[in-house]
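All protein chains of the complex are present and in place, except for one that has been dropped.
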Amino acid sequence: MTGRAAPTLAPSQNWFARLLRVREVSLVALLLIVTLGTAAINPLFLSFGSLKDLFLNVAIIALVVVGETIILLMKHVDLSVSSVVGLSAFLSGSLFVAFPGLPLPLAFVFGLLLGAVLGSVNGLLVAYGKVPALVATLGTLYVFRGVTYAVVHGGQINASNLPPAFLGFATGSVLGIPNLVLLVLVVMLGFGIYLGNYRGGREYYALGSNAEAAVLAGINVKRRTMIGFALSGAIAGLAGVLYLARFGTVDATAGTGLELQVIAAAVVGGVSINGGVGTLFGAGVGALLLGVMGSALVTLRAPGFYQQAIQGALLLAAISFDMLASRSAARRAAKGRQS
Amino acid sequence: MKRRGLLGWELSVIVLVFVALFGGALLSPDFLTASNLSFLTANFSEVALMSLTMTLIILVAEIDLSVASILGLCSAVLGALFAAGWPMPLAILAAFGVGGLAGLFNGLLVTRLGLPSLAVTIGTLALYRGLAYVVLGDKAIADFPAFYTNLGFGSIPGTQIPIPMALFAVLAVITAIVLHGTAFGRSLYAIGANEIAARFAGLQVTRVKLSLFVLSGLMSALAGTVYTFRFASARADNASGFELSVIAAVLLGGVSIFGGKGSVVGTVAAVFLIGIINGALTIVDVSNEILTIVTGLLLIFSVLLPNLLARVRSARERRARGRAVS
Partner (left out) sequence: MTETPTSTPPLLTLSHASKAFGPVQALSDVSIELFPGEAHALLGENGAGKSTFVKILAGVHRRDSGALQVGGQDANFHSPGEATAAGIAIIYQEPTLFPDLSVAENVLMGRQPLAGLGRIDRATMRQQVAKILSELGVNLDPARRVRGLSIADQQLVEIAKALSLNANILIMDEPTAALTLSETERLFKVVRSLRARGAAVLFITHRLEEVFAECQRVTIMRDGMWVSSGPIAEYDTDKVVRQMVGRDLGELYPHGEAQLGEVALSVRGLTQPGVFRNISFEVRRGEIVGLAGLVGAGRSEVARAIFGIDPREAGEVKVNGHVLTPLSPQTTMAAGLGLVPEDRRQQGLVMDMSIERNANLAILNRLRKGWLMDRAAEADNARQWTEKLRLKAHSLSDPASSLSGGNQQKVVLAKWLATNPSVLIVDEPTRGIDVGAKAEVHRTLSELAASGLAVLMISSDLPEVLGMAGRILVMREGELVGEVSRAQASEEAVMYLATGQHKRQEGAA
């Protein structure tokens, strides 16, 4: 007996549905409290410029969260995304320096391809080398970063080296919404629909929910894992190009520590570290919440380094909450069965 | 059969240590001098210390990614309290208290709430490092009494053995005895290889794991103290990223990431291997980035290689059986 499943009918389902709603309600509520609270102290927090900054800051993290969510759904983890962002940002910058006339779309394609290759290295290690994702991506986190250092060699890319059109992409906007934010929203929406409504997307959930059952259902687990890591890499690669466009100045440390923010955002947003559970919508809200908290701290003139501690604490709070919630659900289910 | 394979792994790491020493000597005639070796080993003493408790934690199939952050937090606490006028022994004691509590917090989340240690310690990796900044900000505390900084970069009188390394040697022997000679050590292997069976045999899995996380926190506090004195500087970002080297050393030493297999000898050999490779590369002025790449690759290959070997072996067995049948 596994002791894991206890039979229940409708009541627990309602309860579970309610729990899910509570999760999203509480996230949005927290978001509102932080936003309004900060705005009450400093009304400028809600100014157009400040909000635009906020969304621009969140956009790149939210983009990387898309790939990380796919990985977490499969019950893996990708720690190397931050190094992929850094390497892609620097190499695409170098590309512009070498070929100043490079058409913009090519830069994006380059970032995507580079990221896909780096992600495939992780995929190979995890799917075929049977190296646990934690070890594999912790290793590549350092290898990719080391490669970046070696390539950069103390130099840096400056905005003055970049074509104005490229930098203009980041600052430009459509109907007041920055291009960058729009692009990220499109990617999120696209992958949101894919994960929720396409056979391939559902396989990620299946894989993380029960890998053995996935094999029995005829899912090619290795290939799916491989594609997942390649996607995560490609998205991080794209994020690297956007990072370059947004900040213009990039050195070898670009994106350092991003992996933690990304995982924290996904987990706070309800993506389970145990696989199979979570949506991109939730993960996006999680990213927004972390971003709002970060800029609230800045607005309130709190030292910036509080942010790291708060992110860690939020991550811990989120996983603890999930564990306690699932435990109490299991207990109720057991009680329900008896009565 | 399996055990011989494992000893083989440890033996090959030891052989590699000598190859690395030899290689270093080829690169520079100064490499094998006592003073260089002394400098070189002192340089990885914090990683070495933390790898001992990490060995025990990975052996029970858990992981502690927060060790370097605890080190930083303890260093910050030590510096801040000293700067606030605390007597040094008390400040050190407080740093150990903080380290123990940090480990206890990790342990409680893992054992009481049943959360995966990976997720917990990714969180506390950020939390503790953040707290270190909260304690000390961007400041650096220096001006420690010479008596203490001498403990950090001095040698045992009359020898070239750095004091931190002597400390490591003593603790390594103690860890080896505990792991390979006591009931507690026996229980670690059982818990790591099959936690459920260990619980069914009456082993107190929760208590053992909790104590390991506390020990790991205390060891990080010790490493933090050593680091602070060795560089005569307490900073919030001390030793950031060291967790990778620690884990790489342990895995390279033949401790299975899935728990239940490994030895202190392997870890010690791997610590020296990584330290000597780093030292040799530094001597030929290879930049730090190459070291990062090498460490990352060592980490990956220390897990990948046994997997590949196992696959080759089973493929060969299958073929052999196929021939026998046909």
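Structure notes:
Each chain gets a letter, A and B, in the order it is written, and its residues are counted from 1.
Basically, a residue touches a chain if its C-beta (ideal position, glycine included) is under 8 Å from a C-beta of that chain, and two chains touch if they have at least 3 such contacts.
Keep in mind that this is a model prediction, so the values were computed, not measured.
In the complete assembly, the contact with the undisplayed chain comes from B:G181, out of B:G8, B:P87, B:G114 or B:G181. Touching the chain that is not shown, out of A:M74, A:A127, A:A206 or A:I227: A:A206 (per the contact rule at the top).
Contact with the chain not shown here comes from a single listed residue; of B:A193, B:I283 or B:L305, that residue is B:A193. One chain of the complex is left out; on subunit B, the residues touching it are 1-3, 177, 181-183, 186-187, 189-190, 193-194, 196-204, 260-261, 317, 321-322, 325-326. Even with one chain removed from view, subunit A keeps its contact list with that chain: residues 1-3, 5-8, 10, 12-13, 16, 193, 197-199, 202-203, 205-206, 208-210, 212-220, 275-277, 329, 333-338.
Here is the rule we go by: only the chains that are shown with their structure count from here on.
Computed centre separation for the pair subunit A/subunit B is 30 angstrom, with centres defined by C-alpha atoms. Per the touch definition, subunit A reaches subunit B in the complex via residues 77, 125, 129-132, 134-136, 138-143, 145-150, 252, 260, 263-264, 267, 273-274, 303, 305-313, 315-316, 319-320, 323-324. Interface of subunit B with subunit A (complex): residues 63, 109, 113-116, 118-120, 122-131, 133-134, 137-138, 236, 244, 247-248, 251, 257-258, 287-297, 299-300, 303-304, 307-308.
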